[in-house]
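Note that one protein chain of the assembly has been removed; the remaining protein chains are unaltered in position.
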Amino acid sequence: MRESPRQIFVLVASFALLAALPWIAGAVGRPDLVTLGSQACVMAIAAASLDLLMGRTGLPSFGHAAWLGLGAYTVGILAFHARDLGPPWDQWAVQAWAVWPLAVLVPAALAAVIGALCLRTSGISFIMITLAFAQMFFFLFVALKTYGGDDGLTLRRRSTIPGIAPRDDVAFFYVCLTALVLVLLLLRRVAASRFGTVLDGIRQNERRMMAIGLSPFPYKLAAFVLSAGIAGLAGALHVNLFRFASPDLLHWTMSGELMVMVVLGGLGSLWGAMFGAAAMVVLHAVLAQWTEHWQIVLGPILVAVVLLARRGLWGALGGK
Amino acid sequence: MTLLLEQLLNGLQFGVMLFLMAAGLTLVFGIMGLINLAHGSLYMIGAYAAAWATLQTGSFVLGLLAGLSAAAVLGMALEAVILRRLYARDHLDQVLATFGVILFCNEAVAMIFGRQPLMAGPPPWLSGAVEIVPGVPYPVYRLAIIATGLLVAAGLYVLISRTRIGMLVRAGATHRELVGALGVRIGLLYTAVFGLGALLAGLAGALTGPLLAVQVGMGERILITTFVVIVIGGLGSIRGALAGAMLVGMVDTLTRGFLPATLRAVLPASEADALGAGLSSMAVFILMAIVLLWRPRGLFPAHA
Partner (left out) sequence: MSALLEVRGLAKRFGGLVATDGLNLDVASGEIHALIGPNGAGKTTAIGQIAGEIRPDAGTIHLAGQDITRLGVPARVRAGMTRSFQITQVLMNASALANVALVEQVRQGHSFRLWRPAARDERLLAPARAMLERVGLGARADVAAEDLSHGERRQLELAMALATNPRLLLLDEPMAGLGTTESAAMTVLLAALKQEVSILLVEHDMDAVFALADRITVLEGGRVIAHGTPAAIRADAAVRDAYLGAA
């Protein structure tokens, strides 16, 4: 897990660029770039959490969007009911410090149940079953007319963070960026820990791990739950960013895109997920500007990436 | 009672459709070890080609032929150009590349046919209803679908149990063993198997078209239900695909048919309908969870 000098340089440069994004956006007269930057940070958090599963533990989940969506809806639904609650709950239900942890815990708790089921299978069945369960949550939110059904749920104002004006997009960008940095540092720490070493071993050779006396299941489940919780945080940020949660966030295409981000960035490389996410977000924005049918370009790009560029962006940076 | 019979037949009809889809997917997986997400796109292509040709020519039969050949030809082209390179890759690569194919197909179809659904009803000679038992009319077209599906199932059964290739497949032959038995024309065999799977998907699409709106996104809806079928039935097993398809078809249709009405007994009508719809679309996933708890490898695991 040692970064090469070139990789460290690119990392520092990227974070410096991100930190300066609001000024750059102001200078070129494109304030919308700030929102794009926030979106990239949020998706990077989600992709990095998925990389913990796919890249580190060797569990290719095709249902990660479910946790993103559940995190978003947790924030949205609590805010929706805030006015019906008596004090002090009505205040708490819109406070970031109270609601965001719940947006982590709710997906994590559900992931404990769903994960326990999915981990009874492996390989291709695991891909199919994670996809199917995520799609189950998608249908659930489409059917919940109280929360907007397939029209989605609007968040009237962002979760309250002391000292930050709810309408201040630049301040919110820095919130997202801080969250991203903290998540990446946490995940890097976990990767190097005893727990992370075990996950690595499970990915490389599960049979060997069992023959040295390790039962893989609890570790896989823990990784599943942890990654769902972090994706839930990304969901909480996402709903705040756009003040809107919709079932699209749980749709299977979102799960697919998250997988693409991880692989595009470089499977198992942690930092790579960030670059993969940023690349996808920017690609979306650029292609969507150019043609309404941007997916007709994105599809072949995906195929080409899989067939030709296996090591991803981060691996390409590493040289070797 | 009448309603129940009707819903059972609807469930059978949906199950037959799911079987056509699942059979192709599981056959391709069993022989080539490939998981093809774009299987749903072939279904969509079959449906579009059939609906479009029917509307152009006014002939259902020509439409059906167009749907079948479009799906089979495009399927084999897809295999030859892209998927062939994925056989030796891991499942993750297969999933991602075929995910890209889906995005492309959906957008291409939207550009050619627009976002408005195509509607082409069943032909006059298959319209109307017959009384299956006195007092219970049932649409002829749906009966025709059921008959076609059962015929295909029988055909597949013969193919798998009577031919040499079928035997090898049933025995869970590896790539090398297949090469040994069939010589170097293995690439041709793979393309043919893939074409057969595509043909079945196209058949499912072309037959379903007249029952619902032909639109972009229809492929993924049925694809995910097909995954549920395969997980329940057991990966790589045609018998499992049949059992899983019937089970899922029935459960889905019956919950959709009866759950909202049951809920109305305890809830206000509008809420009951919404909740009932939501719960019934979750029903097959819950079924899958139960089966997995009981049998992690599905009902009929291949080569157990």
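Order of writing sets the chain letters: A and B. Residues in each chain are counted from 1.
Everything below uses one rule, namely that contacts are C-beta pairs under 8 Å (C-beta built on N, C-alpha and C of every residue); 3 or more make two chains touch, one makes a residue touch a chain.
No experiment lies behind these values; they were computed from the predicted model shown.
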item	value
Chains on display which the left-out chain touches in the complete complex	A
Identified contact with the non-displayed chain, of A:Ala27, A:Ile212 or A:Leu308	A:Ile212
Identified contact with the non-displayed chain, of A:Val198, A:Val225 or A:Ile296	A:Val198
On chain A, residues whose C-beta touches the chain left out of the figure	189-190, 192-198, 200-201, 204-205, 207-215, 218-219, 222
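Keep this in mind: only the chains that are shown with their structure count from here on.
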item	value
Gap in Å, rounded to a whole number, between the CA centres of chain B and chain A	32
Chain A residues touching chain B - in the complex, by the definition given at the top	54, 60, 62, 117, 120-121, 123-125, 127-129, 131-133, 135-136, 139-140, 142-145, 149, 252-253, 256, 259-260, 263, 267, 293-296, 298-303, 305-307, 310
Contacting residues of chain B [partner chain A, same complex]	29, 35, 82, 85-86, 89, 91-93, 95-97, 99-108, 110-111, 220, 224, 227-228, 230-231, 235, 271, 274-275, 277-279, 281-282, 285-286, 288-289, 292-293, 296-298
